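Complex shown without one protein chain; remaining protein chains in place.
Per-chain numbering from 1; labels A and B assigned in written order.
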Amino acid sequence: MNWEFISKYLPLYEKAAWLTLKLGLLGIVLATLVGLLCAAVRYYRIPVLEGIVRIYIEISRNTPLLIQLFFIYYGLPKIGIRTDPASCGVAGLAFLGGSYMAEAFRSGLESVDPIQSETAYALGMSRSQALRFIILPQAAAVSVPAYMANVIFLLKETSVFSAVSLMDLMFTAKDLIGLYYKTTESLAMLVGFYLIILLPVSALGNVLERRLRYAGFGA
Amino acid sequence: MPDLGLEVLFKGKNLARLLGGLWTALRISLLSVAISLPLGVLLGVLMTRNNRFVKALLQFYLNFIRIMPQMVLLFIVYFGSTRAFGWDISGEAASVIVFTLWGTAEMSDLVRGALISIPRHQYESAEALGMSKSQTSLYIIIPQAVRRLIPLSINLVTRMIKTTSLILMIGVVEVLKVSQQIIEANRMSSPNAAFGVYLSVFLLYFFACWPISLLAGRLEKKWS
Partner (left out) sequence: MDEVILSVKNLVKRFDDNTILNGISFDVRRGEVIVVLGPSGCGKSTLLRCLNALEPIQGGEIFLNGQAVDSAAKDLTGLRQQIGMVFQSYELFPHMSVLNNILIAPVQVQKRQREEVRAEALQLLERVGLREKQNSFPRELSGGQKQRVAIVRALCMHPEVLLLDEITAALDPEMVREVLDVVLNLAREGKTMLIVTHELSFARAIADRVLFIDGGKIVEQGKPADFFDHPQTERAKQFLRTFEYESVK
């Protein structure tokens, strides 16, 4: 292990990690919004929109992010839709993640027995009151583990960002390997930085899941 | 009608080359699937056994593989192995190794999940009927576990197919590489080829994965 090399190029990785994290989080926030919207459309069975959402979910879940990015970055400009690498990465992550988030939210909503809302109606609650006080709190608790799994999944997926020439961690590692042949050091830093990003998120997911299971409601 | 660069597909052998590229990717994923599934079953069963050492070892393997992006794993095997052992493995071999390591980890977790999801009283009532341990496994536990497992492992296959797109990044010839070559070769005659070609690649991946996902979804509904 060449420590001099590591300390020299550490700042480069640090910069790349921030980029990964920044674009990743932005993509996750957008994916969450897309997911909420799609889950609501499917839960309330809104005509026409429901069909569109279904098609979107199938397409998004059955194609790889890398291909989605290539299409957005290299294909779309030919019909006049141009994006810079950063927005392309975020858009791709939102397109991919939206469908995964939608499924996480939908399974949460559907896990609440319809008789719970009927009970709320029988107590005189309106639809929105039943949703706010009875359905959403229960659905959210069920969705959390799947949501956290999706967050980790999407953060990992950012590793293909270098394909649209974003200078992320993979890009940096590949660059250094190609330039200096310091493979071990470059790979060690790559693994290290991904662990720094992903381990806390994974630990948070575990804590939340355990909390919800024990402090949770059970039947 | 704007020029969408679709005509380039029908020029010469371009479509055949694209499909050939997809086939390379598909071959790599199918080979990895074929190795991962049995290995995953084995590890999954081992994980439900009560050997502390084996359990800890498998847990470490599983956690490391699952937390790392597959791209990173691919880099480690492709670049790292050359450096560490002086092997000069081909991109294709490296991808099969990585996808097998990853697929095995995912599969073993699915198997473990399916096994522990079977309620205790299923074991107990089988024993109460006088069945031996192997009879209990054979007639009661395995059939139930397999039903839970099949839709999930079919889903794993689509995930592995999607993941093979990554091998472009270490230079194995497959769909993306081929499409870049086609676009490059037709830069003058059809400047918009990028749209048509990437759309086709997009659709090729979609139609490779979608039927498999549909099957998994249908089986899941039928057996749940």
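Definition applied: a contact is a pair of C-beta atoms (placed from the backbone, for glycine too) under 8 Å apart; a residue touches a chain by one contact, two chains touch by 3 or more.
Nothing here was measured: the structure is a model prediction, and the numbers come from that model.
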Query: Where does the absent chain make contact, in terms of the chains shown?
result: A
Field: Residue of A:19, A:109 or A:141 in touch with the missing chain, whole complex considered
entry: A:141
- line: Missing-chain contact, candidates A:1, A:48, A:122 or A:179, resolves to A:122
Statement: Contacts from chain A to the absent chain lie at residues 115-116, 118-126, 129, 133-134, 137-138, 141, 217-219
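Everything below uses one rule, namely that only the chains that are shown with their structure count from here on.
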Query: What whole-number Å value describes the gap between the mean CA coordinates of chain A and chain B?
result: 20
- line: Listed in rising order, the residues of chain B that touch chain A in the complex are 2, 4-5, 67-72, 75-76, 79-80, 82-84, 158, 162-163, 165-166, 168-169, 176, 183, 191-192, 194-195, 197-199, 201-202, 205-206, 209-210, 213
Message: Touching residues of chain A toward chain B in the complex: what are they?
response: 58-59, 61-64, 66-68, 70-71, 74-79, 152, 156-160, 162-163, 170, 173-174, 177, 183-184, 186-187, 190-191, 194-195, 198-199, 202
